[in-house]
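For reference, the structure is listed below as structure tokens.
One chain of protein is taken out of this complex; the other chains stay put.
Chains: A and B, in written order; residue numbering restarts at 1 for each.
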Amino acid sequence: MIELSAITKSFNSGKPNQFTAVDNVTLVVNPQQITVLKGPSGSGKTSLLALIGCMARPTSGRIFLRGVAAAVPFQQEGMESVEITSLPERFLNDIRRSTFGFIFQQFNLVKGITVLENVMLPAYPTGERRSDFRVRALALLEQFSLSRHAGQRIELLSGGELQRVAIARALINNPSIIIADEPTAHLDSKLSQEFMAIVGRLKGEGKSVLIASHDPIVFDSPLIDRIVEMRDGSVVNSRSCR
Amino acid sequence: MILQPAVLALLLIALLVSGMGMYAGYYGIRISGAWAPASGSELQLELERRTYLVSTVMSYILSFELMSLFLFIYTAEELHTLFAGAMCAAGTLAVNSFGYPTLLLKIVNFLLAGVWLIVNYVDNKGYDYPLIRVKYELLNLVVPLLVLESVLLCAYFAGVKPDIITSCCGSLFSSESGSYSGDLASLPHLPMQIAFFSGMAITTASGLFFYVKVRAGYLFSIATASTFLISAASIISFICLYIYELPTHHCPFCLLQKEYGYIGYVLYATLFCGAVAGIGVGVLMPFRKVGSLVRVLPAIQRRLALVTLLCYLLFTAIVVWKMAFSALKLG
Partner (left out) sequence: MKRSLERHLNILEFTLASLLRRRGKNLSLLAMYLLVVFILASLLFFVAALKREAAIILNDAPDMIVQRLMAGRQDLVPVRYAAEIAQIRGVAAVRPRYWGYYYDTLNGANYTIMASDDPALPPESAAIGSGVAKARNLKVGDLLPLTSYNRAPVMLEIHSIFSSSADLIAADTILMPPADFQKLFNFPNSQATDLAVSVRNPQELPTVAAKIASQYPDSRPILKREIQRTYQSIFDWRGGMTLMVLTSALLSFIIFAWDKGTGLSAEERKEIGILKSIGWETSDVLLLKFWEGIVISLTAFLLGVVLAYGHVFFLSAPLFAQALKGWSVLYPSFQLVPVVDLYQITVLFFLTVVPYTAATIIPCWRAATIDPDTAMRY
């Protein structure tokens, strides 16, 4: 479970062009559910995802992660929640690597290297043996019917295949939470449906999924457990779909 | 002033190291001034990013210091032919009064930079930057020394004048009178041998005790530091005699020569490494109770103690081996 309490993120503070991307958000994201952040572009969805995903630190407020303590090496025994807002980058990063998998709007795959290498990339700095995570990466490619593309460069892949490579990469370190930022923005309806089907499967495997989107295929999907509506950096409405 | 490629290289390094040191020191002061770990303000994020820069700069400084220490000795060795009466590096360093202070400061700075990196490593293991202030206070101690070292180095090379033939006469009679024999005062070897072996024994015993029980770290650290000094004196007093197999040659630099199988590099490397790790154990002692370090610190200290033990044992093993198989027997 992720608990946000009075989270604010502002940029250029103290300067005339100060701008508050996330404004005093308090929110709970439940485990093993699909939560959608819904709102127009510029409403602070992406910034909020970055904060939850330990990519950036809030200017003020606190974020607690519960039930992931086992994955955090330095944590004291018996504590099941981690307060991540004041952690130094290297610790945030440890949590991020082991807890979160990211899927980006532009897929953000590295050009010039193969599909397999792209999928393995998040595992490089973990210190795991290459041969170990290579096996895992091949299994993921198999699962997403990408095996025959494993040795190809990503430039040669179609949009739907790129999408699946990006999902495979998000899963390589076996995270418990998947974060997706506008995942269907560059997909046609059929591929978007397919994406939602994959998300449903991930939920079935016990993963939590957090999606920022303003695509009706996403937020009208019957798989969704919870919708959080955002506008101008604030949560305007949060409702359960069940 | 001698214009030789190696001298230019040393001056260049000195310039780089003190420049980098001052740069790191400047950010050190800024960081320790405005540090607020709980805050997510942009200033704090910027400072946290700077800490990476400072640690990177310091690790480069450490490696540059180590390499330039040996280059400095080697260059002194190479230059001895330029001075009437200088037989090896010892004589070159005695050419003016800045030679030995520069060398000493280089060693001190290497040790300090090593200790700093140990503190930095430990600080990075704690999730709340537990040692950040200690670290940057230590940095502000190291930086002036780095700058001073560069100044001394420049002064040393600026004051060095080779004895060469001048147009009016052979320079012989004006200069050969002042000969740079550079004989290092050596301590009597029997008491030094006793001191050396008991120092090593105490360090080993306290090190093993510390490794097993994780207690009495200060004792171990002090023993390591004293043994470092005793060993350095012992090299001059008796160890080098066994290696050179000459009863009167006390030079600590000729050990680095090819004739002696470069054994000096192994001896000095083990000694310096052991000293840095052992002193590090003591420097870390006050922080065992710091919340975020309680779980990690003892393990790190034990590892450091192990490094010291292994280095010192290797050093002792080489010394014993050389003493046992040397053609020279001291009474």
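As a working rule, contacts are C-beta pairs under 8 Å (C-beta built on N, C-alpha and C of every residue); 3 or more make two chains touch, one makes a residue touch a chain.
Only a predicted model underlies this, so the values are computations on that prediction, with no experimental measurement involved.
Contacts of the undisplayed chain with visible chains (whole complex): A, B. One of A:96, A:149, A:164 or A:203 touches the chain omitted from the figure, and that residue is A:96.
Checked against the full complex, the candidates A:44, A:61, A:122 or A:233 give a single residue touching the omitted chain, namely A:122.
Residues 46-47, 49-50, 55-56, 89-90, 93, 96-97, 102, 104-106, 108-113, 117, 121-130, 169, 173, 181 are the ones on subunit A that touch the missing chain. Think of the hidden chain as still there; on subunit B it touches residues 2-10, 12-13, 16, 20, 49, 52-53, 56-57, 60, 64, 67-68, 71, 74, 78, 81-84, 162-165, 168-173, 176.
The rule we apply is simple: only the chains that are shown with their structure count from here on.
Averaging Cα coordinates per chain places subunit A and subunit B 49 Å apart.
Across the complex, subunit B is touched by residues 9, 11-13, 57-60, 74, 76, 85-91 of subunit A. Those residues of subunit B that touch subunit A in the complex are listed here as 37-38, 40-42, 45, 48, 124-125, 127-129, 292, 295-296.
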